[in-house]
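Just one protein chain is left out here, and the rest sit where they should.
Order as written gives the chain letters A, B and C; numbering starts at 1 within each chain.
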Amino acid sequence: MTSREKLWRSLEQAAEDPAFLAHAAQEFPGLAAALAEPLGRRQVLRLMAASIALGGLAGCDAKYGGNLIPAVTIPPNIIPALPNFYATAHVLDGYASGVVVKHVMGRPVKVDGNPEHPASLGAIDVYGQAQLLDFYDPDRSAEIMQGSSPAALANLDAVFSDQRAQLAAGHGAGLRILTGSVTSPTVIAQIEAVQRQYPEAQSIQWDPISRDAGRKAASLAYGRALDTIAHLDKADVLLSIDGDLLSSAPGRLRYARDFASRRNPSRTASMSRVYAIEPTPTLIGSVADHRFIAGPADISRITLALAASILDNAPTTAEPGWLAPLVTDLKAARGRVLMHVGAAQPPELHALALQINEALGARGVTYDLIEPPAPQALLQADAMAALIADMHAGKVRHLLIVDSNPLYTSPRSWGCAEALKRVPFSVTLARQYDETARATTWFVPHSHDWEAWSDARAYDGTVTVLQPQALPLYGGLSAHQVLGLYLAAPPMSTEESVRRIWAANLAGHSTDGWSEALARGVIPGTASAASGARLRSDLRADFRTDLPSGAGAPATGAPGTTIPPITAPGDRLTLLLRADPNLWDGRFANNPWLQELPRPLTKVVWDNPVLIAPALAARMQLTNGDCMRLSIDDASVVAPVWIMPGQAPDCITALLGSGRRAAGSVGDDVGVDFYPLTGLTGAVALGKTRDRVALASTVHHDLLMETPSEILRHGTLAQFHADPHFAATAHSEPHLYRTVPAGPAAWGMSIDLNACIGCNACIVACQAENNISVVGKAQVLREREMHWLRIDRYFEGGVDAPESFFQPVLCMHCEEAPCENVCPVGATVHDAEGLNVMVYNRCVGTRFCSNNCPYKVRRFNFYGYARQQTRPAQSWNPDVTVRARGVMEKCTYCIQRIAEARIEADRDSRPVGEVRTACQNACPTQAFTFGNLADATSLVAERKRSSLNFAMLEGQGTRPRTTYEALVRNPNPAIKATRG
Amino acid sequence: MNIPGMNIASPDATMSPRLRAPRFDDPVVDPRLTSASMTDRICSIALRSQSYPWWWLAFIPSMALAMLLVVSIAYLFYAGIGIWGINWPVMWGFAILSYVWWIAIASGGTIISALFFLTGAEWRTSLNRIAESMMLFGAAAAGIYPILHLGRPWFFYWLFFYPNTMTLWAQFRSPLLWDFWALVTYVFASILFWFLGLVPDFASVRDRATGIARQRIYGILACGFRGTGRQWLNLRAAYGVMAAIMAPVVVSIHSIVGLDFAGAATPGWHTTEFPPFFVFGALLSGFSIVLLLIIPLRRLLGIEDMVTGRHLDVLCKLLLTSSLCVSYAYLMDAFTTFYGGDRAERVMFIERALEYYRYVYWGTVLFNCVLPQVFWSRRLRLNQPVIVSICLCVVVGMWLERYEIVVTSLHRPNLPSAWGTYHATFWDWSTLLGTVGMFLSGILLAVRYLPIVSMHEMRTLIATTKARNGVSGAA
Amino acid sequence: MPLAAIFRPAANFASKVALLVVVAVVSIGAAFWWLWPRMDYARHVRAVVAQPVPFSHQHHVAGLGIDCRFCHASVEISSNAGLPPTHTCMTCHSQIWTNAAVLAPVRDSWARQAPITWHRVTDLPDYVYFNHSIHVAKGVGCESCHGQIETMPLTYKAKTLTMGFCLSCHRNPAPHLRPAAAVYDTAWTRGPETPSPMALMQVNHVPDRELTDCSLCHR
Partner (left out) sequence: MSALAANRLPMNRLLAGFDSLQGLQHALERLHEAGFVVLETYTPGPVRAEDSGSRLPLAMFAAGMAGFVGCFGLMTYADVVAYPLNIGGRPAFAWPAFVPIAFEVGALCAMVAGFLGCFMVCRMPQLYDPVDECDSFRRASRDGWFVAIQTGDPDVAARARTLLDALQPTSVEAFCA
C-alpha cells in the first residue's frame, strides 16, 4: 500500500524522495555489470529519477515547470532517453524462454523475445511480457515476516544460525525443500550442496500443472524419463490428441513458429494437415484442418483403436467414420507424421503415442527424444503427496518452500494446511505474502527474476543465464541467497556461483565468452543431445489397455499423474481441470494485463467460468453466467457457466488459477478457485443454483453466424489449387478522387490468417508498448475495454461442432479514412507516409470517428483510466503519450518506433530502415508483417503480392493499409462431414 | 353587433368561444374583441400582482427538475462522460438523441412563427409568441448538449476557427462542425427574432403597468418604442426579412442535424433521405408541442377567443400531414435498406425491427404514424383530451425515433465482433429530465411575465377582420 | 392615476452609457482571450527561474568559451540534450573556485553523492516529442530555440515555443539553417560566405518529407 502511494506521488516529489530512490534503484547487467561498482547503481537511479522528470510520463495536459535531476556521475552506457537492451529469460515451471528487456534511463519498460534463443526465436508469450507488471507490482511484499509480524534480516540470520545447528545435529533429518520444477543448474547445485551438508535432507519439486504423464509414459516405453521435442516443420500430418503443443507445452513458441511455416500454401510447397481430437477446444484444435470432438472416454477408445489399426494392422472399426481415412492418411505420410498427446491425458495414451510414432518411423524426423534437461521425480504428484503425508506424520521439522504455493494449489483432500501446522519451522520464499506465506512460520520476500543472478534451461536443454535487470525494488532475497543460509560457509556471490558453473562451457575466453553469453542470452552447446534409447518391445504387455472409459490411470484415484478427470457413474460427466491460458496455475493472478486479457476462445476476462457444451446447456436450461454447484464427494464449488461451442457434451472444463485469496489487490477474489476439486475421484454432480454472475467478455453478444466473406475469407487447399486468387477481389471500386500520400515511405501491414493461432501475445505486446490502460471488469461489462489490437473469433457451422477462425483486428490505416473527415477539430488526420494519425492532445472527444469507423478499432477514455492504473509511473513507455480522460485512441502502427527510425535515418541522411511493430515482434508465428510498401523489396510488399491478399470490408472503399492473407485449410478429401 | 355568416351557424355560435366548446368554423379571432380589450387582457396577464395557483403548481416541479440538470452537469464535468451509458459500439447516446429531439421541437416553433408569417396565415398570429418561446427554450435545451457530450468539454471553443497560437483551424468537412455552427446561428437568431417581435408589446405592457418598478423594467425592455411611423416601418421591415431568414435557417439546421448521421458510413445512418426526413420530424414534434402548450394555456389564461377551435383544427390537420410525411420517410428508410443490398444495412435493419430494440422501432411507428391518423376525423380534431393524449404520444414517439436512429444503428456495426447493446444510466435520464424542467420553467416564466400573445400583430389582425366583415356585411 | 413620464431625460444618456459598457466588456474580453496565450508572461518568456546554483551561461559560454556539448553531451545522439552531472561541474570546480560560496551546493552534491535539483527553464508539453539530435544534425542552431544563451547571466526561456513557433520553421526551414560547423556557435551570423538557405538545405541533407505532419512531433 504505502509503496503504491509513494509511487503515485507527483514525479517531482518522487524524484527527490529517498524512499522512492531506494525503490527505483537500477543496475547495469551485461558488460557494464561485470565492471560496475556498487556506486554506479545509485547514480543511475538518480539519472532515472531525472528521466522521469524529463518527461518520462507523458500526459495530455500541458504543465509548465518541474525539476531536472541529473546524475552525480553518468554511469557508462546510459544516454538520456536512449534505450538499452539486456538479455535474460522468462522461466515458467522451470522451462526458460529467452527474452530481451528494454531499458530506458535504466528502468525496464518492455520485454521482447530473444531471437538467439531456440525456445523463442524472437517470439514471446503473454506471461513473458506481463513480467513487466509483475516486476513493478506494488503489491509485492517488501517485509520479512515472522508469523504475522514484520522482522528484520538480522532476525532471520540469527534464527537460521541455530536452525543450522539443529539440522546439523540431526544430519538434516526433517529438512525438506519444496520448489516448483527446477532446471537451474545453479539452484540444483546449491540444493545438492545443502543435501551434502545435511544428508537426511530431501528436496521435492512439484508443479500443480503437472507434466508427469509424459515422464511416466517415457519410463514405461523406454525405461527412463525422456523429453519429447517436436519438429512441426517436418510433419506433413499432425495428429493432436487433446494437444497443448501451441498453448502450454514447453517450447510452444518454437512449435508455433514451426507449425506456421507449413500452413500458408502461397509460401510453403506442401501444406501440412492437422487433425485434432479433443474434448474441449484448444488453440491447436481451433486452427486444425479437422477437429474431432471426443469426450475423455472416447479419446481412450479411439486411441486404442488407432493403435490397433496402426500397430497391429487390425481393421479399423466402423465408428467413428473418420477413423479409417485418418489412419490411411497417417500411414500414407509414414515418416512425416507426428502423433502428439496432451499433458492432461494419462501416461498410457502417451506411451501408445510414442509407440505409434516409432512405428510410423517419425522418430528423429518429426520429433526427437532427449534426456530431460533436469532430473525430475517420475511422478511429482506422488512426491508431493508423500511430503504432505510426512508433514502430517510430524516427520518434517524444517520446511523451505520456494516458488510454490501449496496451500492454494494442492488438492484440499491432502490437507496441506493442517499438515503445515505440524511443521515447527517453515519458511516461504514468495513475491507476495500469499496463502502459503501466511501459514508458514517465516516469510521471506522473493526477489523477482529480474533482480538476481540465476540460470535456467529451455525445453531443449539450452541454458540461459538470467541476469538482473535492476536492484530489488522491494528488497527481497533470491532463492540462491536463501539456500545459502543453510550452508555454513558464507556463500559466494550468486553471479560468481553461476559463472563458475559455466566456466567450462565458456572456457578459452574468460570474460569475453561470459559477456557474449550474457549478451546473446544463451550458453552455446548446452542443448541436450537426442537420446538413443530403444523402445521396449513388450511395452503394451504391462499396462492395461482396457482403460476405463473416462480416461485412464488417474481415475484410479492415486493422486497420480495429471489432475484427474472425474467420471460420474450416472451421466458420464467428466470435469476437466486445465491451466488458465492467462493466469497459468494462479501465479499471475495479480497481473492486471493478464486478468483483462480475453481468453483466446471465450474472450472472457476477469473470470473463469466453467465451459459447458451447448447440448448440456440446453438440457439444463443454462445460459452464460448462470451459477452451477459442482460437487465431488464432499467438496463443492459454485461457479458460473459459459456455453462453449465445440465442447464435448460429456465433459465440462474448468480453469485453475482464479479465486486467489492472497494474491494482491488485483487478483484477490477474482473468479472461482477450482483447486478444491482437484485430487478427487468421486462423481461430479451438477446442481443449478439461483445465482447469476455477470461475465465480462469482449465479445459482447453470443452469436453464431456465417462469417461474411467481406470480413474474413477462407477456403480449402483444393480451392486454392484450383484458383490461387480465389480470395482476391477482381473488381476495383470507381472513385472520384484519389490522394496518394507523398511518402517518402508508405507504411503498411499484412496479416496472415493462416498463421494466427489466437495466442494473444500480440495483444499484450501492444498493451505494453503503447501504455494501454486496464479498465477492470465493471468497465468491460460496459463494453469499454481499451485494447488497440483485438483478435476477433468467429464460429461457423453448428453450435456443437463449429469451425473457428481467428482474425487480429487493429487500425487499418485507411487511405480514405472515414474517421478523419468527421472529426470537427482535425484530431485525426493522415500523414505523408500514409499513417492515420491520432493527435490525442487535439481531441475534444466527440467520438464521431469511432461511430464512423467500419472496423471499430477506436477506443475511448470514458474515464481517466490512465490515472487509475496500479502500475508505478516509471513503468510506462516514455515514448508514448499517456492518454487523458475524454480522448480517443487507437493503434498507431507503433508510430513511436517509426518516428525513431525516421529520425535515425534522416540523421544519417539515408532511407528509413526496417521498423517492427510490437505485435509483429511478439507474434510466435510471424502472422504480422509490417514495413515500407514503397520499398518493393520489403517483406510486407512481397506479402501484399500474395494471391491470398484481401482487404477487410473492401466495399467500404476505405483502401486500408492493413490487409489480410485469406485462410486456407487442408481437409482430408476422404472425410466428408469434416468438423466433428 | 351583427356578424355576417353567423346566421348559417348554429345559434350558440354567437356565444363567445370562451363560453363554449371549440368549433371548426370558429373565426381566428372572436369578433367581439377590440384592440383595447385584447391589449388590456394580455397585459393584465403579464402584470398580475400575484401568480395563479396553477402556475406555482407547474413551476415548482419544473424548477426542481432544472436544478437536477445543474447537479447532473456538475457531476458530469467532475467525473467524465463515463457516467453515461455510452460504450464502445454505441459511442453516442442520450446526449445526441435528446439534442436532436429538442432541436426538432424548437424548429417546430420557428416554422410556425416564421414560415407561416411569410405565408400570411392569420391563425398563426395569436400562436406566434408561444411558438417563439417554445423555439427559444427548445433551442436552449438543445444547445447545452453538444458541449456536454464532448469528452473534453472545456475545449469546445476549438470548434470556432480563429488564428490561434497553434496555427490550427477547424476541420470543415465534418458535419459535426456544420452542426455546431448551425446551432450557434440558430440560437442567436432565435433570440434576436423573438426579442424584436416583443419590443412593441413590451411598450404596451409598459404603458399599462403601474408601479415604478414594473414600468421601468418593461420600459427598459421596450427600449423606448413609441410606435412612431419610422419605428413601425423599420421594425416591420426588419421582422419580415428576419422571418424570411429564419425559415431557411430552421430548414438548414435540421438538414444539417440529419447530415450528422447521413454524412457517416455507419449502417442505418448512411442515407440521403435524412435531411428532409429530419425536417418532417421537426414539423411533427413542433406542431404537437404547440398543441400541448396552447390547449391548457387558452383555458388557463382565458384566451379561448384568440386561440379558437379554428386553431386546433388547423394545427391538427398540419400534424396529420407531417405525420404522413414522417411515415413516408420510414417507408423509404426500409425500402432503400433492402433495395440497396448492403449486408450490414440489412442486418442492422432486421435487428432494429425484430431484435433487442424492436419495441423502440414499433413504438416509433405506432406513435408517429398510426395514432395521428385519428385526425382524419374533424370531431376528434376539436376534442381537446384526444388531441393532448395524441400529442403526448407523438412527443414520446419522436424521442423514440431518435433513440432508434442513434442507438440501434450504432449497436449493430459492420463487424459482428463489435456488436453491443446500450443501456442508459441514471445520469442519462437525469440530464434529459433536467432539460425538460429547464424548458418548462422557461415557458412558464414567459407565460407569466411576457405578453404571451403578440398584441401588435393581433391589433392589425382585429382591424383587418373588422374591415373585411364590414365589407362583406355591406355586400 | 397621475401619469408621468416613466424615465427622466437622463435615462437616455444612461442607456447609451450602459450599451457602451456592454460593448466594451465584450470586446475587451475577446481581445484578452485572444491575446493572453500570445503574451510573454503566459509563456514564461524572459522569466528567470531561480536555481540552486546561479549558473551563468554568459560566463561559461561567452566568457570561457566552453562548447555547449561539454555539458549537454547527448544533444547529437539523443532526443534529450542531457544535463551535466555534478561530475562535469567538478572537473573544473575541484580545481578552481574550490571554496566559492555559490558553488557550495555543487560540492555538497559531490560529497553526499546526492544529485542537484535544477529547475526547468525550457519546457514542452509531455505530448510533444522534440528531438535535439535531428535538429542539430540538420543545421538548426541552439540559438534558434534557446536564444542568445551566451548573454544570459541567469538562464531564462527566450522563445515562446508555441506550436506556431515550431511551425514557423517547419514550414520553411531554409532561412533558419546554418552550416554544420556553426550550429553551436553562439556568435554566428549569416555572412557573405555563408551558403544560401537553399544551398544549406542541400548541404545539410534536410530530408524531403512533409515537415508539418502531426505525426512528426505528436505520438
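Just so we're on the same page, contacts are C-beta pairs under 8 Å (C-beta built on N, C-alpha and C of every residue); 3 or more make two chains touch, one makes a residue touch a chain.
The model shown is predicted, which means the values in this text are computed figures rather than measured ones.
Visitor: Who does the absent chain touch among those shown?
Guide: A, B, C
Visitor: Of the residues B:188, B:338 or B:359, I need the one that contacts the missing chain.
Guide: B:188
Visitor: Hey, which of B:49, B:119 or B:228 is the one touching the hidden chain?
Guide: Touching the chain that is not displayed is residue B:228.
Visitor: In the complete assembly, which of A:816, A:904 or A:942 touches the absent chain?
Guide: A:816
Visitor: If the hidden chain were put back, which of B:220, B:324, B:353 or B:396 would touch it?
Guide: Answering carefully, the residue with contact to the hidden chain is B:220.
Visitor: Pick from B:236, B:299, B:317 or B:448: which residue touches the chain that isn't shown?
Guide: The missing chain is touched by B:236.
Visitor: I need the residue numbers on chain B that touch the omitted chain, in ascending order.
Guide: 34-36, 39-40, 161, 167-173, 177-178, 181-182, 184-185, 188-189, 192-193, 195-196, 199-200, 203-204, 206-208, 219-220, 223-238, 240-242, 245-246, 248-249, 252-253, 256, 259, 456, 459-460, 463
Visitor: Just checking the interface: what residues of chain C touch the absent partner chain?
Guide: 2-12, 14-15, 19, 212, 214
Visitor: Could I get the residues of chain A that touch the absent chain, sorted low to high?
Guide: 737-739, 741, 814-821, 826, 829-832, 959
The criterion applied here is as follows: only the chains that are shown with their structure count from here on.
Visitor: So using the touch definition from the top, which pair is joined by more C-beta contacts, B-C or A-C?
Guide: When the contacts at B-C and A-C are counted, A-C has more.
Visitor: Could you put a whole-Å number on the gap between the CA centroids of chain A and chain C?
Guide: Taking the mean C-alpha position of each chain, the two centres sit 47 Å apart.
Visitor: Send over the residues of chain B in touch with two or more other chains.
Guide: If we look for residues of chain B contacting two or more partner chains, we find 168.
Visitor: For chain A, write out the residues touching at least two other chains, lowest number first.
Guide: 842, in rising order.
Visitor: Applying the document's contact rule, which stretches of chain A touch chain B when the two form their complex?
Guide: Residue positions touching the partner: 699-701, 703, 705, 707-708, 710-711, 779, 782-785, 790, 792-794, 807, 809, 818, 821-826, 842-848, 850-852, 854-856, 859-864, 884-888, 953, 955-956.
Visitor: Would you mind writing out the residues of chain A in touch with chain C in their complex?
Guide: 15-16, 39, 42-43, 46-47, 49-50, 53-55, 57-74, 79-82, 742-744, 829, 831-833, 835, 837, 839-842, 879-882, 892, 895-896, 898-899, 902-903, 906-907, 909
Visitor: Taking the complex as given, what residues does chain B use to touch chain A?
Guide: 79-82, 85-92, 149-153, 155-156, 158-159, 168-171, 173-177, 180, 260, 263-266, 342-343, 410, 413-421
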